[in-house]
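Just one protein chain is left out here, and the rest sit where they should.
Order of writing sets the labels: A, B and C. Residues in every chain begin at 1.
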Amino acid sequence: MSGHVSPISLYITIFMALMVLTGLTVFAAFIDLGQFNFLVAMIIAAFKAALVIWYFMHVKYASKLTKLTVATGLFFLAILLGLFLVDYGSKAFTQLPPFLS
Amino acid sequence: MSNAVVHADGHGHAHATHHSALQHHFDTMAQQKEAAVVGMWVFLVTEILFFGGLFAAYMVYRIWYFDAFAEASRSLSLFWGGLNTAVLIGSSLTMAMAVRSAQTNKRTATVNWLVLTMILGAVFLGVKVIEYADKFEHHHVPGYNFQWASHEAPAAGAPSTLLGAGEHAPATEGAAAAEGHRELSLNADQLQLTTQIYFSLYFTMTGLHALHMIVGIGIMLVITWMAWKGKFDDQYYTPVEMAGLYWHFVDIVWIFLFPLLYLVERHV
Amino acid sequence: MKIFGIPIFPEQASTFAKDVDALYFFIFAVSAFFALAVAVSVIYFGIRYHKTHDGEIGARIEGNLSLELLWSVIPTVIAMVMFGWGASVFYHLRRPPAEAMHIYAVGKQWMWKFQHLEGQREINELHIPAGQPVKVTISSEDVLHSLFFPAFRTKIDAIPGRYTELWFEAQTPGSYHIFCTEYCGTNHSGMIGTVTVLEPAQYQVWLQGGGVEGTLAQRGAKLFNDLTCSTCHLDSGQGRGPSLKNIVGKTVELQNGSLVMVDEAYLRESILNSQAKIVKGFQPMMPTFQGLVSEENLVALIEHVKSLSPDATTAAPATGAPSAAVSTQKPAAAEKK
Partner (left out) sequence: MLDKLKIPDHHYLHDGHSLRSWLLTKDHKRIAIMYLMSISVMFFIGGLFAVGIRFELATPQGDFVTADTYNKFFTMHGVIMVFFFLIPSIPAVLGNFLIPPMIGAKDLAFPRINLLSLYIYWIGGIFTLYAMISGGVDTGWTFYTPYSATGSNTNVVPTAIGIFIAGFSSILTGLNFIVTIHRMRAPGMTWFRLPLFVWAHYATSLVQVLGTPVIAITIVMLAVERGLGFGIFDPARGGDPVLFQHLFWFYSHPAVYIMILPALGVMSELISTFSRKTVFGYSFVAFSSLAIAVFGFIVWAHHMFVAGISTYAAMVFSFLSFSVAIPSAVKMFNWTATLYKGAISFETPMLYAYGFMGLFAIGGLTGLFLATLGLDVHMHDTYFVVAHFHYIMVGGAIMSYMGGLHFWWPKMTGRMYSEFFSRVSAIMVFVGFNITFFPQFVVGYLGMPRRYHSYPDEMQVLNVMSSAGATVLGLGYVLPVIYFLWSLKYGQVAGPNPWGASGLEWQTQSPPLTENFLKVPIVDREPYDYEHLVAKEKHLV
């Protein structure tokens, strides 16, 4: 009834992981990866967000419905951004920006 | 469903004695809590799409004006941005601890963690004020006074000594060395036009994020007061958890804003 | 077409009109069929199965999978036919032939300004020859407008900061409406005009009648001198700016090493934001002309530069970002070859 109580050590671990990943994303930004800089930054950010959602926001222990709700939100965000690219990406069909080509 | 509706006792399922916080139209605390969690998540989904609109606009202009975005992003202070990221992640930890304390019937700890979270939130907003003031000073606020001067100091608000003392010293030095030698593909007029788009998005995004934080601190003041009054126990701590979900969401938005705004192209 | 003196169908004055109308009648027929089928069954069932006594209930029919699939699949197939046909008409509408005659249009609250290459300038009137493809390149000086020729079945929005284009081949001489269809403020409904389709011979006569200022390219040449462009852009290539002779349609290398095709969009950008893409080997010293050249003078200048490249086929205008590196639509670029 009272919901899942996570151990403090887990919270600390997640916090440390988030801090390390923050450092990593800054570090990666200073390395010239060409078009992959953006990709790396976004993957790290997505990973951090996933940690927060999964552990801090207790989605790991939440009902299927809650998980479905989260997934729906992300799915429609993907539709929004993806279909924007259908137009804006195809206008610049020959000259995509570095992080997309 | 229609007709052979057998009528049962509405309170038949709730065996246990009623918790004082159970609302009349729910049968059990579990149902009430689950409804609140799902409702909160549905609300957060609307927030995802709310910021999603901004991300879409950001994406379009970043494709078009990549150089301007890179240039303008380098004028932000990595020190303040990084510090704020750390502060906000820290506040997420304290928030999670506050929820945990509520779950485990620790009233004083709940209040303390909530207060600490609010303090960290206030620190974040304070840093934001410093950054905004810096933008005003440099005429980087979009509008009729917007003025972009190229080749200006990379991080006006952050002394490089502080950067050097930070954890990313080697990379930072490399970047500082490269600064100023960079050949720009954009001239002053073009930068004036396109960096303004960047700063319009910067202020809209960070402004809305800050607004969410202010709202979050407001909510937390109420929750802290309720916690202080002992309204919560291991059966009923939903408001604390809801405030936590909201706060973590605000943190996640920043997790994306930080690389999108501060780290467009640092390696030159 | 008129019934009892009421016009119910617009004139077909261009080659597209028949294509578009054929598509219209096809979809109309399909729609009429389904609408009637539903209407007839619904009315028939309403009469045939009318309730006769209190307490009567309908038969218990829960569904029928094969029927459901049938009326899911059939509309899907029909819809795909409509899509394919519509897309092919659209593709045609968006691909001006290379030999098309070129006209510039500028939308402005609340008038349409047209400029012929030969120099004629018209406001809310447009004269064009029959039997000749005409390409109209459109921009706007203020807000969105949309240039609509109902008799030609085509329209496109005028977008400030960009060029868009449409084309048509008028067939039947006569006068037809020009409308602005994108709401643009107070006098939106006053932003109408007349397009007059003339026999080619008559068109030549009409051309002779105007043209007091010389052709568009000549006007551009005068501007080229007046704005002192000519002091740097020497034909010899020895000036402070690159020679503009025979550059249209060519690819040039920029300072940062990237390549760019010289087309209307690049010329427009280079005039307005001169230092956006500097040709390799030159100094970024040209002033910007943003706000100094009107849209009309801009097209005159571009036309002048294009006249310096007599061999180049017309470069397609950009529909991409106002001043960024994006350029022509891919299919447009592909077709030029």
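Here, contacts are C-beta pairs under 8 Å (C-beta built on N, C-alpha and C of every residue); 3 or more make two chains touch, one makes a residue touch a chain.
What you see is a predicted model; the values in this text were computed from it and never measured.
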Inset, instruction - Give me the visible chains that the unshown chain touches, in label order. - result: A, B, C
Legend entry - Hidden-chain contact residue, picked from the options B:60, B:245 or B:261: B:60
Legend entry - Touch list for chain A against the chain that is not drawn: 65, 72-73, 76, 79-80, 83-84, 86-87, 90-91, 93
Inset, instruction - Extract the touching residues of chain C with respect to the undisplayed chain. - result: 5-10, 19-20, 23-24, 27-28, 30-31, 34-35, 38-39, 41-42, 45-46, 49-52, 55-64, 67-68, 71-72, 75-76, 79-80, 82-83, 85-94, 109, 142-144, 146, 148, 150-151, 153-157, 159-162, 164, 177, 179-190, 192, 319, 321-323, 329-332
Legend entry - Touching residues (missing chain, whole complex) on chain B: 1-10, 13, 23-25, 31, 34-35, 38-39, 42-43, 45-54, 56-57, 60-61, 64-65, 142-144, 193-194, 196-197, 200-201, 203-204, 208
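Basically, only the chains that are shown with their structure count from here on.
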Legend entry - Distance between the centres, which are taken as Cα means, of chain B and chain A, whole angstrom: 14
Legend entry - Of all residues in chain C, the ones touching two or more other chains: 321, 325-326
Inset, instruction - Send over the residues of chain A in touch with two or more other chains. - result: 92
Legend entry - chain B contact footprint on chain A (complex, rising order): 1-3, 5-6, 8, 11-12, 14-15, 18-19, 22-23, 25-27, 29-33, 37, 41-42, 44-45, 48-49, 52-53, 55-58, 62-63, 65-66, 69-70, 72-74, 76-77, 80-81, 84-85, 88-89, 92, 96-98, 100
Legend entry - Touching residues (chain side chain C, partner chain B) in the complex: 255-256, 273-276, 284, 288, 290, 321, 323-326
Inset, instruction - Show which residues of chain B lie in contact with chain C when the two form their complex. - result: 63-65, 183, 185-187, 189-190, 193-194
